[in-house]
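After this line comes chain A, so read on.
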Amino acid sequence: MKLLELRGLVASVDEKQILNGIDLTVNAGEVHAIMGPNGSGKSTLSNVLAGRDGYTVTEGDIELMGTPVNGMSVEERALTGLFLGFQHPIEIPGVTNMEFLKVAIDSHRISIGEEEMNTRDFMVQVRDISKRLELSTEFLKRFVNVGFSGGEKKRNEILQLMLLRPRLAFLDETDSGLDVDALQVVAKGINEFRSGDNGVVLVTHYQRLLNYIDVDFVHIMVNGTIVKSGDAQLAHEVEAQGYAGLGKA
Partner candidate 1 sequence: MSEQSPSAAHDFIGKEYAAGFVTDIEQETIPPGLDEAVIKEISERKNEPEWLLDWRLQAYRRWLEMPEPTWAKVDYEPIDYQAISYFAAPTGDKPKSLDEVDPELLRTYEKLGIPLHEQEMLAGVERDPDTPRVAVDAIFDSVSLTTTFKKELQEHGVIYCSFGEAVENHPELVQQYLGTVVPPSDNFYAALNSAVFSDGSFVYIPKGVRCPMELLSYFRINAQNTGQFERTLIIADEGSYASYLEGCTAPMRDENQLHAAVVELVALEDASIKYSTVQNWYPGDEEGNGGIYNFVTKRGVCRGARSHISWTQVETGSAITWKYPSVILRGDNSVGEFYSVAITNNHQQADTGSKMTHIGRNTSSTIISKGISAGSSSNAYRGRVRMNPGAKQARNFTQCDSLLIGGKCAAHTFPTIESQRSDAIVEHEATTSKVSEDQLFLCRQRGIDAEKAVAMIVNGFCKEVLRELPMEFAVEASKLLEVSLEGAVG
Partner candidate 2 sequence: MAVTQTAVAAQGDLLNRLLEKEVQETPWLDRSASRSKLNCVGLPMPWKGRWQYTDFQALVEDALTLDGSEDALQACDGIEVNRLDQPSSEAQAIDPNTNEVVSEFPLVDVNGLLFRSGTKLDTTAQSARLSITDATGSVDRHLISVAEDANLQVEESFRSGNRVTLCYVRQNATLEYALTMPRSEKLGYHCIVVWLAKDSTLKLHLASKGSQIRRNDVIVNTIGKNASATLSGGWLVDERDHLDTQIYMNHRVGSTHSEQSFHGVVDDRARSAFSGFIRIDRDASASEAHLTNRNIALSPLARAHAQPELEIYTDDVICSHGATTGHLDADSLFMMRSRGIDEDSARAMLTKGFLRQVVHSEGGTSLLQL
């Protein structure tokens, strides 16, 4: 099943065109990596997919789970199954992580006609995932991302991913700012999440995350377009040659 299809996607931010025609298809069971230098439009792509205010599609189509996203709000896209992993996780003072996770999962359940999760089941599940991500349960009582270390913030993103179980995870620079240990934990989470039913897109600057996650496709993005696609081998070429050589190709 097609989870995501982009056809000739052109998009701009503040009337400045950043994405210059992108084609991409992600099917269930696939893991893709989008690599590219800073300023190539990777983060813009994540925000456009999620439907963030200020990001405008000027040409082309986006389909999520086979449905065009035109006119869908941020939360509608989320409830359709799109999960965005944030490069810089956002802090929400005053709102505990627990509260936030509970409301998020309940919103998903209500959208498919299920009842709110009972608190005990919720706690059991959250504790279990936290443990697997080597997060102390203490951090569940803290405010969302407030005072979290860089590694904790990223692990918190993965926790949300594992809890909400979206169809398509679009993870923006999830590896940035992580030491090797944290990187392994994050990779482990992503590997546990992936299955034949869902898809993962890893957006990254470096290939080091790919040492821990097997990817099916690698796309190189330069100046708002995908200039080259291939298998995992392509990531190693990038590592060796840099983006500059590929961009001209």
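Candidate entries met the following condition: all candidates are chains of the complex that A comes from, given by their letters.
Keep in mind that, in the parts below, a residue touches a chain if its C-beta (ideal position, glycine included) is under 8 Å from a C-beta of that chain, and two chains touch if they have at least 3 such contacts; residues count from 1.
Because the structure is a prediction, the values reported are computed rather than measured.
Touch, as defined above, links chain A to just one of 1 or 2 in this complex, and that is 1. Within the complex, the chain A residues that touch candidate 1 are 50-54, 73-75, 77-79, 82-84, 86, 89-96, 98-100, 102-104, 107-108, 111, 119, 122-123, 143-144, 160, 164.
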